[in-house]
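Omission of a single protein chain aside, the complex is shown with its protein chains in their original locations.
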Amino acid sequence: MASENIYLPYLMTVERVLDETHDVRTLHLRFQDPAAAEAFSFRAGQFGEYSVFGAGECTFCIANPPTRNGHIECTFRKAGRVTKALRDLEEGDTCGFRGPYGNTFPIADWRGKNLLFIAGGIALPPMRCLIWNCLDLREDYRDVTIVYGARTVGDLVYKQELAEWDARPDVRLLQTVDPGGETPDWKGDIGFVPTVLEKAAPASENTIAIVCGPPIMLKFTFPVLDKLGFARSNVYTTMENRMKCGLGKCGRCNIGEIYVCKDGPVFTAEQVGRMPAEY
Amino acid sequence: MATLLTSANLTALVGRALSQQYRVVGPRRDGELTLLAPLAAAEQLNLGVLMARNSIKEFFFPRCELLFHYTLGRGGVALREPADFPRTLIVGSRACDAASLERLDRLFGWDYRDSFYFKRREASTVVTVVCDRCDEACFCSSVGLDPRSAAGSDVLLVPLAAGGTYRVAAVTAKGEALLAEWADLFTAGEPGPERVAAPPVRFDQARAREFLADNFEHPLWQEQFRACLGCGTCTYLCPVCHCFDIVDEGSLAGGARLKNWDSCQFALFTRHTSGHNPRPGQDARWRQRLRHKFLYYPDRFGAAACVGCGRCERACPVGIGIREPLQALAGGAESVGGARRD
Amino acid sequence: MAVLDQAAGAPAPDAVFEPRITAFVCNWCTYAGADLAGTSRLKYPANIRVIKLTCTGRIAPGFILKAFQEGADGVLVSGCHPGDCHYTSGNYYARRRWTIFRQLLDFAGIDSRRVQFSWVSAAEGRKWSELVGRVTEDVRALGPFSAFHAITRSCTGSEE
Partner (left out) sequence: MIDQLRQRARELLETGQAAVVIGYGERAGDGRPVPLFVTQPAETARLVFTPACVDNLARYLTRKDVQALGRPALVATPPTIKAVAVLVQENQLAADGLVLIGVCCEAPGTAGTACALLAGATLAELEAEVAGRLRGQELTEAALARVAALEAQSADERWAFWEAEFARCIRCYACRQACPLCYCEQCIVEKNQPQWVPSSPHPLGNTLFHFYRAFHLAGRCVLCDACAEACPMDIPLGLLNRKLAREVRDNFAYEAGYDHTAPPAMASYRSSDQEAFIR
């Protein structure tokens, strides 16, 4: 950015609007300034501040992989004032984007290993960036397993991509919905993510697990991974505390001495275990 | 020989600065209340009050700062950035106030640089008047400072026992430039004895730190802070508290994005949209406030996020500050070396 | 509130001052009265933008403040005569609220003529048209509500 104003967003054009579920939507955003698009790069795990002028900013991970750069995708659930305004955007409208911020998944270090992705509900979007990133570099990794759960079948996001991953011989996809959330023709599992994970019992040998979900899911999933023999240093997650600046200034996302926006959002379960219980 | 400045010449200096289009900020009395505020006339400078209610941070990190304007039109969105960072002379800050700037520099400057803060820093000259007295709430000496600490100041004015005159010490190049600009107001002379306050040490910072580090869970968090009302007075008057919110205001046609003070003492500060709140009660919020100031901030930025000005304690509606809780949690200075109270 | 956004467009500097007035009216009496004024071809100034609510009991004082914030120079609030409320007593509660709220505004230095209250029944098309005329003239005489608009603009800098 030419300006030294670190709070000044890039102007983005909404290029495409995709409904994932009744309340989850994906936006494809293109940089209005070609030079900015050219200069922009990011890595899996990073996040940004998305804004609707007049409504404010909110924080999400970048949902598309860096291997498919040049634009930004974000997937969000309509929950508050800004996400409602984002949802009201139509193709051709302008919004703002600041980023990329935060640290990244160390995917280069994972070469030659098995990857186990575990996500719940609206937490698949931050994982999707990473999954595609790794699938686009498929030969670098060995077995790829994805465990994804949502409250109901209707709440599963990226249905088309789930089908795509399901169809791939080099990906094992386990889908589950909470009890009561199934439909008559539901083919996947029924049960909470930690339960399904424990039942599937993926091998921990030479495997990196990446877990993404609400705080409560993390609290139940880590012990299952312990039981399966994963070292906590081989388990990664991305934290989501309330954030405003994304720049390590506003003091909101802190967990103990950690700035989630600067030191994270990517942490190992080992690091999370050392944090005070304030997430 | 030393450089001296009489009170009358200090007033004259303020008058000249005003006439040269400086924004001059100093303690200004309005009834019972003394605030650091822009002065309209040199006579408004009032150095008779120990400590203004508000802190100096307001002139570097305003309570409501414009980040940019936006206008929505047919051609899309246009952004316009503010350009007004007035040349400012601050007269009558205290050593604690000035030290807070040096602390804030670290936060606003690490990694990403907050240009708003630093443009205001660059445009400002800070003339600190060393305290000749202190009160019950003062505790700068407990956090490694004292009334003569020069950090953050450009010029120090040290009151002389004889009264009516200050010994002048330029701390920075900016300070020297100020002395040179109005050289005729300063005189050379024998300073004589100085009159500088010596606030007692009220708690042991190292022990406070140790308590905070060791006692994330402790019944005292609830007991000590149950009376806390959950307002933002302490954080907003604190010269080092720096948390903020970013909000948009305006209509479909245009508006602004603003950076506003926010407070870790507010329930909403950390609450997720889902309703989950990582710090659900005032006990957790106070623990964060104290650990942030005396543990996290020193670890990351090398100094406590507290300068001992005592504003929190003077203004708290229910009499909570920093000094008393730390004495209660970690033992006061009088009990340093004695048995721990926990 | 699209209507308010419309009303918020700033006037050209040299134009004759045309006050912008927001009216909050109840559905059952005053709105019907205003409708009658229309179908009866009664003329009244076009300065008014009508916002219809179920009952005067629903008209929170915040609506009035919001109207000023969005650029209104005056506000008119109107509903059913006492005893005629479609919901029996909504207008009685509203009346107490208005009694105090207008005192608050007055004490804060807002001229009482900027916020006016009335009862207009479904049969009083003529009263409505005359009322709008009088309120418009009152507010025209007061001039633009610069004091309030100034504090609104000073915040977002939306002076253009």
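Note that the chains are named A, B and C in the order they appear, and that numbering of residues resets to 1 at the start of each chain.
To be clear about the criterion, a residue touches a chain if its C-beta (ideal position, glycine included) is under 8 Å from a C-beta of that chain, and two chains touch if they have at least 3 such contacts.
Note that this is a predicted model, so its numbers are computed, not measured.
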Displayed chains contacting the withheld chain: A, B, C
Candidate in contact with the missing chain, chosen from C:20, C:102 or C:140: C:102
Touch list for chain C against the chain that is not drawn: 61-62, 65-66, 69, 82-83, 89, 92-93, 95-112, 116-119, 131, 134, 147, 151-152, 154-155
Contacts of chain B with the absent chain, listed as residue ranges: 31-33, 35, 53-54, 63-64, 136, 222-223, 226-227, 229-233, 235-237, 245, 247, 249, 258, 260-261, 263, 266, 268, 281-282, 315, 317-320, 323-324, 327-328, 332
On chain A, residues whose C-beta touches the chain left out of the figure: 80-81, 84
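Heads up, the rule we're going with is that only the chains that are shown with their structure count from here on.
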Relative to chain A, chain with the most remote C-alpha centre: C
Which two chains share the largest set of C-beta contact pairs: A-B
Between chain A and chain C, centroid-to-centroid distance (C-alpha), Å: 49
Distance between the centres, which are taken as Cα means, of chain B and chain A, whole angstrom: 39
Sequence positions of chain B contacting 2 or more other chains: 249-252, 255
Of chain B, residues touching chain A in the complex: 67-68, 70, 72, 76-77, 79, 81, 107-108, 110-116, 216, 242-252, 255, 257, 259, 262, 264, 269-274, 276, 278-279, 284, 288, 291-292, 295-296, 299-300
Interface residues, chain A side, partner chain B - complex: 3-9, 11, 13, 32, 51-57, 79-80, 83, 94, 96, 214-215, 240-242, 244-245, 247-252, 254-257, 262, 276, 278-279
